[in-house]
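For reference, the structure is listed below as structure tokens.
Just one protein chain is left out here, and the rest sit where they should.
A, B and C label the chains in the order they appear, each numbered from 1.
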Amino acid sequence: MIQPAFADSLHPITWPEGYRAAASFTFDVDAESCTIAHDPSSTRRMSLMSHQSYGPKIAVPRLLQILDRQAIKATFFIPGFTAESYPDVVRRIADAGHEIAHHGYLHEPMQGIDAATEASYLDRGLEALANAAGIRPVGYRAPWWELNWQSPALLADRGFLYDSSLLDGDAPYRMAVAEGDSRDIVEIPVDWALDDWEQYGFYPGVTGSGVIESPAKALEMWTLEAQAHHSQGSCFVLTNHPFISGRPSRAVALEQLMERVKDLDGMWVTTLAEIAQHTKDTAQEIHTHARIDVPLFPGAGASFRPAQVKIPTLR
Amino acid sequence: MIQPAFADSLHPITWPEGYRAAASFTFDVDAESCTIAHDPSSTRRMSLMSHQSYGPKIAVPRLLQILDRQAIKATFFIPGFTAESYPDVVRRIADAGHEIAHHGYLHEPMQGIDAATEASYLDRGLEALANAAGIRPVGYRAPWWELNWQSPALLADRGFLYDSSLLDGDAPYRMAVAEGDSRDIVEIPVDWALDDWEQYGFYPGVTGSGVIESPAKALEMWTLEAQAHHSQGSCFVLTNHPFISGRPSRAVALEQLMERVKDLDGMWVTTLAEIAQHTKDTAQEIHTHARIDVPLFPGAGASFRPAQVKIPTLR
Amino acid sequence: MIQPAFADSLHPITWPEGYRAAASFTFDVDAESCTIAHDPSSTRRMSLMSHQSYGPKIAVPRLLQILDRQAIKATFFIPGFTAESYPDVVRRIADAGHEIAHHGYLHEPMQGIDAATEASYLDRGLEALANAAGIRPVGYRAPWWELNWQSPALLADRGFLYDSSLLDGDAPYRMAVAEGDSRDIVEIPVDWALDDWEQYGFYPGVTGSGVIESPAKALEMWTLEAQAHHSQGSCFVLTNHPFISGRPSRAVALEQLMERVKDLDGMWVTTLAEIAQHTKDTAQEIHTHARIDVPLFPGAGASFRPAQVKIPTLR
Partner (left out) sequence: MIQPAFADSLHPITWPEGYRAAASFTFDVDAESCTIAHDPSSTRRMSLMSHQSYGPKIAVPRLLQILDRQAIKATFFIPGFTAESYPDVVRRIADAGHEIAHHGYLHEPMQGIDAATEASYLDRGLEALANAAGIRPVGYRAPWWELNWQSPALLADRGFLYDSSLLDGDAPYRMAVAEGDSRDIVEIPVDWALDDWEQYGFYPGVTGSGVIESPAKALEMWTLEAQAHHSQGSCFVLTNHPFISGRPSRAVALEQLMERVKDLDGMWVTTLAEIAQHTKDTAQEIHTHARIDVPLFPGAGASFRPAQVKIPTLR
């Protein structure tokens, strides 16, 4: 038999009394925004738009029903454009007691943009959530999970409690917003294997591998990952998109997964906001990301030296 | 145990007496047309042409036998070019009591074409079906499922009862042909997960992911989706291409799926025309698609506001 | 229960006394040739060349052992370049009683080449097989399964008995070498689902989907297809590449497949040459491929009419 206890040594965490691990079900309600940001002319494609609208129109009501039946509070990341298009949907999510968090305005491409541009996306997204549903979110997830080095400080400037876009851990941690900046926010890491796009996503001329997996396969691999997080005492964060995972048999599989996760003894199933607040309140250490500064290859001189990272010994 | 009843709240439907859900097996008999439309020089490739011809030559006779054995009436979407190439095949399909529907003339690329061009494809397809088999179809499916905003009105102009190309629901509904146009047609939504191309399709230099799935996997995932539609009382629409799914072991799996779907208590297995007529006759509400009008990103001004969509509360 | 008898109606065949279906295991010994033809500079990549050489160096001896143990005679399609590089291997295959067939000289790209160029490839391949092992093949398979409309006549000119590159049937048939040419050769159709490349093939910067399947999955789907061919009385033709399918656990799975195929009652497991000769001797009908002649889209005039194909009614 395999001894299952191997934890995330770099981000040690103690869970609240009675819990040994945590899990959160999160939904990115991109709807039309991500395709429009990718290619504005996609608004001309009626079928594509209809495919994206499935999320707020059909899937979110269904998912709310499932979450209610399972008594789970989830976190919904909602681009401002979605909030303006479907204000009813946002209000209904909030009314059901779920967390609403920030996901850009139009699910904008984030690579290589400057701080002023990024700030304008953040502010416009905040404005949209406020107008649509009177909500001031404490959490942020970068579109495409593409955080920039400047992003944490911009989030701290706006009073955000946490981000959930990095991929460097199994548990939440406090991170300095920049080297030399004493402020910190909480980071709750994600993973591509816990995203539904790679399992199910496909639209011709937009993206996806072309392979569409069976819900039975996604259920199997997500169950294995939830069990492993449970064993090692870390934090399982699933990212689903309603327009993908709210379809009939996928919703059934997702509800089965929720039942399995709840059945794991001592699993704290809650929102990212709750997990972030607990982390902020209890974690002692603040993690600083060493930014690698590499001159463009191959002209590498003396400065071609990465920061040295200290890794503590695993308990 | 999971309570299975979560329906498509936006498109409520009551099925005919004795039925609680519906299912339709549809076949797009593209044959050579889709590859020629994609690349006209593909006619020079004898092997590719032979691969496409497998559909009408070998697969359709086999599928007709299966449908006869299973006592199922199916819907065949047939491009005009296929009807002209294989008039015998079209007549035999019709003679067996199946529905013949419109699928363009040469499975033309539909993105960005103007209304006059689209109208000419529609008319030429109608002419081909009339000439080949004396058929006037009531149903339409856009090539590549690529409906344009102008398409519904063009279909209404020609007296079509329904379209089956959008992806925004689990059940059929009546849709206004345009904002401000009082006419409506029925829409019967589809889904990429219920298409055989992503599971089986591959041809070098043409398309496909390169992965070819086992019929056992496709059977599993389509069964799960049929069960979920059955549970929630919505409409399962499978799209198969004879040149793909008519191959030996895939045809066996398809027949197994048919048996499973028929075994679902109260499942109405019929043509899309029957489902559309029932929807036209019984649905009260007419759904209007709010067309998003977004100025090309990032020049977004005051007009950068999407239509606000109302979503009814799920029963 | 499903009644399994649905045959390839267009290519009816009666198998030899005692048999009800046929199966052939074929191997394309491409080795380095296919990568060099694709990109001549690939000879500079030592690792890539080593990967290709695995076929003749390691896999073929292993496969010969398996075939001997299973008492199966197989068909090996060998490019001339492979025969010149590994004459020992070719002789050993021949000495074991297997069929050696033609597969181009350097596994050349075949699309769009003229008849003279194609003839030179054929002649050079014949010369190489003659020189390396004194063999005059009766069978041909086009590189990449890419047959040209001119190919059948070129094959008849050189006395070939059969080709195995088209994808339009489940059973062998006699085909006219061209419209208006009274000569015919036998065609034994293939299928991408019965090729190992899509299941296992991957090399960075060369090709493959990036997904590598388990031998358990390939074994499952090939078994299903063999069973379906057996049920309907047609011809199962598997195409394996030694450098792909000769690796340890894939070879084990292939041997398991051979055992299963042999266990199917009345399955004639033999070479393509035997199947072709039987077809030539017994098939009455000669199939003429109607060449589609489409003016380049969208300039389609009166000539934009496909040949009308007659499909016999399925028994």
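Throughout what follows, a contact is a pair of C-beta atoms (placed from the backbone, for glycine too) under 8 Å apart; a residue touches a chain by one contact, two chains touch by 3 or more.
If you're wondering where the values come from, they're calculated on a predicted model, not measured in any experiment.
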Listed residues C:E118, C:E146 or C:E255, member touching the removed chain:
C:E255
Could you tell which one of A:L166, A:I244 or A:I275 touches the chain left off the display?
A:L166
Which of these, A:A96, A:A228 or A:I286, touches the one chain of the complex that we don't see?
A:A228
Suppose we count only contacts with the excluded chain; which residues of chain A make the list?
2-4, 6, 8-10, 111-112, 142, 144-149, 151, 165-170, 189, 191-193, 198-199, 208-211, 213, 217, 220-221, 224-225, 227-229, 231-232, 234, 289, 291-297, 300, 305-311, 313-314
Can you list where chain C touches the absent chain?
32, 36-37, 40-41, 43-47, 49-51, 53-54, 56-58, 60-62, 64-66, 69, 81, 84-89, 92, 106, 200, 202-205, 209-216, 247-249, 251-253, 255-256, 259
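Operating definition for what follows: only the chains that are shown with their structure count from here on.
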From the mean C-alpha coordinate of chain B to that of chain C, what's the distance rounded to whole Å?
34
Centre distance in Å when chain A and chain C are each reduced to the mean of their C-alpha atoms:
48
Sites on chain B at which at least two other chains make contact
209-211, 213
